[in-house]
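Our next item is chain A:
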Amino acid sequence: MSGSTRDAVMGRLRRAVGANPANDAERRAAVTARLSGAPKGVIPARGQLPPAERLELFIRMATKADATVTRLDAASGIPEEVAAYLRERNLPAAIRMGRDPRLAGLDFSGTALGVTTGPSEGDDLSSLSHAVGAIAETGTLVLTSGPDNPTSLNFLPEYHIVVLDAADVAGDMEAVLARLRQTHGKGTMPRSVNFVTGPSRSADIEQTLLLGAHGPRSLHILVVG
Partner candidate 1 sequence: MRTIRHGTSGRRGFPRRSTSLVSFLTDVRGVTGVDAALPATVTYHDSCSGLRELGIREQPRQLLKSVEGLTLKELPEADVCCGFGGTFCVKYPDVSNAIVGKKAKHIASTGADMLLAGDLGCLMNMDGKLKREKIGVEVRHVAEVLAGMTDKPPIGGKL
Partner candidate 2 sequence: MQITSQTFKANTVKALADVDLQRALRHVEKGFIGKRQKAADALPEFDALRDNAVEIKNHTLKHLDLYIEAYVAKVEASGGKVHFAEDADHARRIFLDIAKRRKAKTVTKGKTMISEEIGLNAFLEENGILPVETDLGEYIIQLRGEHPSHIIAPAVHINRDQVEADFRKFHVHLDPERDLVRPETLLSEARQILRQKYGEADIGVTGANFLIAETGTSVIVTNEGNGDLTQLMGKCHVVLASLEKLVPTLEDTAQILRVLARSATGQEMSVYTTLSTGPKRTEDEDGPEEYHVILLDNGRSNMLGTEFEDMLRCIRCGACMNHCPVYHAVGGHSYGWVYPGPMGAVLTPSLIGVDKAGHLPNASTFCGRCEAVCPMRIPLPKMMRHWREKEFESHLQPATARAGLGVWAYLARRPKLYRAAVSYAMPALKLLAGRKRRFRSLPLAGGWTKWRDLPAPEGRTFMQAYAQSGHGDAK
């Protein structure tokens, strides 16, 4: 059924766009060129900055999108910072995270935190993830799915804490996409890539903006380096 529908739809499309044997090679070449060349288009000047200013822009834009940001000199400071963040908000001293080696290597023994690993079932208040990158232009975090950072940790807990290496902050989305392509291979993607800009929100009731719709109410970013 679907096979014949596919043929019918494709036949109509080919007629509508004027495809014929004479222009087939030329049309295919145009499509192949675009898919392999992936031209960049217009890149806003806003994010095209040297590293220090780029990071500043990221922090400014993320804050504008209602995220909170703390800077740390080294990853070793993460456990204490997470503990302090939860303490200040009167949250239980418990955090869930994935198997990311950069997080697994952290020493939580100096804190009272109960650390659990693996995806969330929905009963965790707080989670910790490691971003693969960020976009300064819009203050956006980039997270990818996988056992290292299960996607459920980005959405189910109410408080989401995300570690970001300062060196991974790119100026624009295209730079991040190029990096993803390098990591995963041309034309291949992880199951899910999440671009996250601030905590969850809704304006569905009288166009009044409310934070914490279905995803996290709070997004806290720890910039390391």
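For anyone wondering why these and not others, all candidates are chains of the complex that A comes from, given by their letters.
We take it that contacts are C-beta pairs under 8 Å (C-beta built on N, C-alpha and C of every residue); 3 or more make two chains touch, one makes a residue touch a chain; residues count from 1.
Since this is a predicted model, take the numbers as computed values, not measurements.
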Among 1 or 2, touch partner of chain A in the complex: 2
The chain A residues in contact with candidate 2 across the complex are 2, 5-6, 8-10, 12-19, 27-28, 30-31, 34-35, 38-46, 61, 64-65, 98, 118-119, 121-122, 137-140, 145-147, 150-152, 154-156, 172-174, 177, 180-181, 187-208, 210, 212-216
